[in-house]
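Since the structure comes first, as structure tokens, the remarks are kept for the end.
One protein chain omitted, others in place.
Up next is chain A:
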Amino acid sequence: MASPSPKSPEQNEKSKQYDRQLRLWGDHGQSALENGHICLINATALGTEILKSIVLPGVGAITIVDENITSDEDFGCNFFLETSSKGLNRGSETLRLLLELNDAVQGHSVQEPPDQILKDNPDFFKSFNTVIATSLNEKLIKDLSQHLWDLNIPFILCRSVGFLGSFRIQFKEHAIIETHPDNERVDLRLDVPFPILSQYFDSINISTLDLKDHGHIPWIVILYKAVQQWQITNPDRWPMSRKEKNEIKEIIQQYIRIDENGVPITEENFEEAKRAVNTALLPTFLPVKIQDLIYSSAAINLTKDSSAFWIMCSALRGFVEAEGKGKLPVTGVLPDMTASTEHYVKLQNIYRCQAAADAEIVYRKVQQIVSQLQCDTMSDTEVKLFCRHAHDLHLIKGSNIALEYQPGGPVASYIARHLEEPDVMMVHYILLRAADMFRSEHCRAPGEWEPESDIAKLKNCVSKILTDVSCSPFPKDDHIHEMCRYGGAEIHSVSAFLGGCVAHEAIKLVTNQYNPVNNTFVYDGASTNSATFTF
């Protein structure tokens, strides 16, 4: 046989290198990442571990802001420093070693203190997609988070002390089109079949099929036919209750053929139809979450500064109110099921065609809006993707970190509620904040020199925070003692754990895929416990 010479092109080098992650966020996710620019303030072990897992997958650029000089302690827990880094600027040294990981990534190092930048060059932060900071004192946390809130730049504030760590994500709002839910609900429209779908259903008569074809018709058809038969005795109704669903199952049972000995012939497609009764008969509806989105004021009162997401939400509302007759565009996804190739492919094309037609209508509405507002246009792929995921759109309204420092506000009572439970993870949060406050007041970490002598001082900080949230003092000093034992130590494996998580969240923000943490994550490596709080 002649030596085979395949015509199809091989993958290019980049898609080979990124193959394992492209399977998660796709080419469009990758190109969003490659256009991203992330800023890190303070290249601690936590900071570099975060950047490591952002540089490897190929972010566009990173900027490190760090005025510190590399110390022996830094070198002992930070992989991106080497013996010769001692005495040199920590930011530029870590940047050099981080960039070795991926030559496609651009890098910059800024050796000015962040509070100086805030004062002299506040627009500096405008060019970043996300700003990440580690090891800030309380005053800088307040100033920087307020500034980034005003600039509308997403901000992730990270802490790692001893076995404890946390991160807090701040943004005004974050809209996700591709949430990648683990169990996506199927959109089959059995209760409201569109014309080409009903035509297809009507073209099949289960009782006249030969046995081979009988075993190969998709369960969707079987279920539809069973409901139609049920509706003869239940006109204008849809099977909702358990009893009614059991009646459907009985009808399906009657469809099953029997052999010459009177034994029913087991056919996988009919078994699948019976199993689907409980899930696939849910009537098609507009999810409340999506209704809230398309009728929110951001989707109604568009301006030329409105984001693509809100413009598409507005077009989607137009579709729902007119052509969609109260329903969202068809997703066009057919789940796998036992069927002959012909039936399956035909059915798949029916759903795909309808999805394309619906998306086309939404796209035309988007174009209308865009020309009215005279703003940037969107591609039809973008709109198609939006329609494909219209059932699972997700919007997170963010909150300002400053709210956590406000006595008597809603966040204060949220914190108090968790402390009273008592929720030990909230106790850890309080101690991490108390340690920030201690650093602002004493210019060192609690217990940095001597654990015992700092217990009383740290207790003072804890008391201040507890007073702000109207909580009584902790009955015991054990957590305060433990924080002083840590003495501000940064433990590599704890930072590496958080580093992986924070990098992940930053990638979610930049690619606009998957739901990020809303909005605070606390980790205790000693008890292997974690919690999410929404401040």
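Operating definition for what follows: a residue touches a chain if its C-beta (ideal position, glycine included) is under 8 Å from a C-beta of that chain, and two chains touch if they have at least 3 such contacts; residues count from 1.
Going forward, contacts and distances are computed from a predicted model.
Participant: For the chain that is missing from this picture, which UniProt protein name fits: "Large ribosomal subunit protein mL44", "tRNA-splicing endonuclease subunit Sen34", "CDC20/Fizzy WD40 domain-containing protein" or "NEDD8-activating enzyme E1 catalytic subunit"?
Facilitator: UniProt protein name of the non-displayed chain: "NEDD8-activating enzyme E1 catalytic subunit".
Participant: Could you tell me which of A:E100, A:D210 or A:D376 touches the chain that is not displayed?
Facilitator: A:E100
Participant: Considering the complete complex, identify which of A:H442, A:K464 or A:H492 is in touch with the unshown chain.
Facilitator: A:H492
Participant: Could you list which residues of chain A touch the chain missing from the display?
Facilitator: Residues 1, 3-4, 6-11, 13, 15-24, 45, 49, 52-53, 56-58, 71-73, 75-79, 82-83, 100-102, 162-163, 179-182, 216, 336, 339-341, 344-345, 348-349, 447, 451, 478-479, 481-482, 485-487, 489-497, 499-501, 503-505, 507, 514-518, 521, 525-530, 532 of chain A touch the chain absent from view.
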